[in-house]
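Note that one protein chain of the assembly has been removed; the remaining protein chains are unaltered in position.
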Amino acid sequence: MQTAQTLSMPHGTLPLLYTFHFYLFGLVAIVSALLFVTRKSPVAAALWLVNTMFCLAALYVMLDAQFIGAIQVLVYAGAIMVVFLFVIMLLNLGHGGVGDTRGLGWKLAAGAVGLGILAEIFALTKTRTPITLTLPQGFTAQEVARTGAIAPIAAPLFNEYLLAFEVTSILLLAAVVGAVVLGKQRGEEHAR
Amino acid sequence: MLAEALFFSAVLFVIGVFGVLIRRNAIIVFMCVELMLNAVNLSFIAFAQQFGVGGQVFVFFVMTVAAAEAAVGLAIIIALFRHRQTVDLQNINLLKG
Partner (left out) sequence: MLPLLQAAAASAHPLDGTAARWLWAVPLLPLAGFVLNGALSILPAYHAGPADPGLSHGDGHEAVHGEPHDPDSAGAHAEDHHVTRHRYAGLVSIIGPGVLMVSFLLSAMIFFAMRGAGGGAITEPFIQRYFSWMPVGDLKIDAAFQLDQLSMVMTLVVTGVGMLIHIFSVGYMQDDPGYPRYFSYLNLFVFFMLLLVLGGNYPLLFIGWEGVGLCSYLLIGFWFSEKANADAGKKAFIVNRIGDFGFLIAMFLMFANIGTLDFTGVRTAAESLPVGGALVTTICLFLFLGCAGKSAQIPLYVWLPDAMAGPTPVSALIHAATMVTAGVYLVARSSFLFSHAPVAQLVVVLVGAVTAIFSASIGLKQWDIKKVLAYSTVSQLGYMFIGVGSGAYVAGVFHLVTHAFFKALLFLGSGSVIYAMHAAYHHTHNHDDAQDMRNMGGLRQYMPITFILMWIATLAIAGIPPLSGFFSKDEILGSLFARAEHSTLASAHLFGVPGNVWLYLSWALGLAAAFMTATYMTRMMLYTFHGPNRTGDAERSHLHEAPWVMTGPLVVLGVLAAFGGWLNLPELIPIGKVGILDHWLEPVVGESTKFVVAGAPEASPGLEYGLIALAVLIAVAGITTAMLRLKPATLVPKREAVPEEGFEKVLLNKYYVDEIYDETIVKPVVGVSRGVLWRGVDAGLIDGLGVNGTAYLTRFVGWVGSQLQSGQLGTYAWVLALGVLAVLGAFGLR
C-alpha cells in the first residue's frame, strides 16, 4: 500500500525525483527511437527499438498503468520484437543493404513533413476537454491502491468490452492461420 | 504529467513517420509502424490517468492487434523474400495498377 502510494503521487505535489525519472525515461525513449530509425543494420535497429519499448514500459508504470507496463515488456518487447529478430535472421538480413535508405533530399523532405505534423499536433492541443469528463486527481492511483493493478482493467474487459475481447480472440486465430498459410513454401505443394 | 507524456508521444510518433518515409527495408519500415503504435499507446495511457481506465483497456487491445498484425505482416515479408529475394521496397510493386 505504501509503495503504491509513494509510486504514484497526486498531481500538483509531484516530487522532483518522480519528474526527473519521467523526463529521463522519456528522453531515453526518444533518443533510442532516433537511433533506431537511423541504423543501417536491422538487428541493431531492432535492439534499439526494444530499448525504446522498455522506456515506454517504465513510463506506463509511472502513469499508474502498471499492468500495461508489464504486458508491454512481456508481449511487445518480449514476443513481437523477438519475432522480428527471428525473421531478420531467417532472411539473413543482419548486416543491412547498401542503399537501404533514401537519399538526402528525401530525408530533408521527410524531416520537413515530420516537423509539420509535429507543429500541427501542437497547434491542435490548444483544446480543452470538458470538466465533467475529467476524473478527480489521483483517482486511478487510489483504485490501483485499493484493488490491485489488474482489477481496474479486468473489470471493464469482461463487462463492457466483452464483445471486443471475444472478437480479438477470433482475430488472433485468423492471424495464426494466415501466418501459417503465408509461410507455406510452394515447394511443399509440388513435393506432394 | 499529461502534457509531457503527450509531448513524448507526439515526438515518438513523428520519428516513426520519419522512419516510414525514409527507410527502404521493409522490415525496418514495419518496425517503424510498431513504434508509431507504441507512441499512440503512450498517449492513451496518459489520458487514462485522467479520464478513466478505458484508455488502458484500449491499449490492451492495441497490443493484441499489433501482435497479430506483426505475425501476418512478417509472414508476408517472408513470402515476398522467397519470391523476389529482396525486401527492398522499391523493387516490390506488386500492388501496381
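Note that the chains take the letters A and B in the order they are written out, and that residue 1 is the start of every chain.
One rule holds in what follows: a contact is a pair of C-beta atoms (placed from the backbone, for glycine too) under 8 Å apart; a residue touches a chain by one contact, two chains touch by 3 or more.
Here the structure is a predicted model, which means the values were calculated and not measured.
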Candidate in contact with the missing chain, chosen from B:L21, B:V40, B:V62 or B:A79: B:L21
Listed residues A:A70, A:V113 or A:L182, member touching the removed chain: A:V113
Hidden partner interface residues of chain A, rising order: 102, 110, 113, 116-117, 120-121, 123-124
Chain B residues that touch the omitted chain in the full complex: 17, 20-21, 24, 26, 29, 89-90, 92-97
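Throughout what follows, only the chains that are shown with their structure count from here on.
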For chain A paired with chain B, centre-to-centre distance based on mean C-alpha positions, whole Å: 9
Residues of chain A touching chain B in the complex: 11, 14, 19, 22-23, 26, 29-30, 33-34, 36-37, 42, 45-46, 49, 52-53, 56, 59-60, 62-65, 67-68, 71-72, 75-76, 79-80, 83-84, 87-88, 90-91, 93, 96-97, 99-102, 106-107, 109-111, 113-115, 117-118, 121-122, 125, 129, 133-135, 140, 143, 152-153, 156-157, 161, 164, 168, 171-172, 174-176, 178-183, 185-186
Residues on chain B engaged by chain A in the complex (per definition of touch): 1, 4-8, 10-19, 21-25, 27-28, 30-32, 34-35, 38, 41-42, 45-46, 48-54, 56-57, 59-61, 63-72, 74-79, 81-82, 87-88
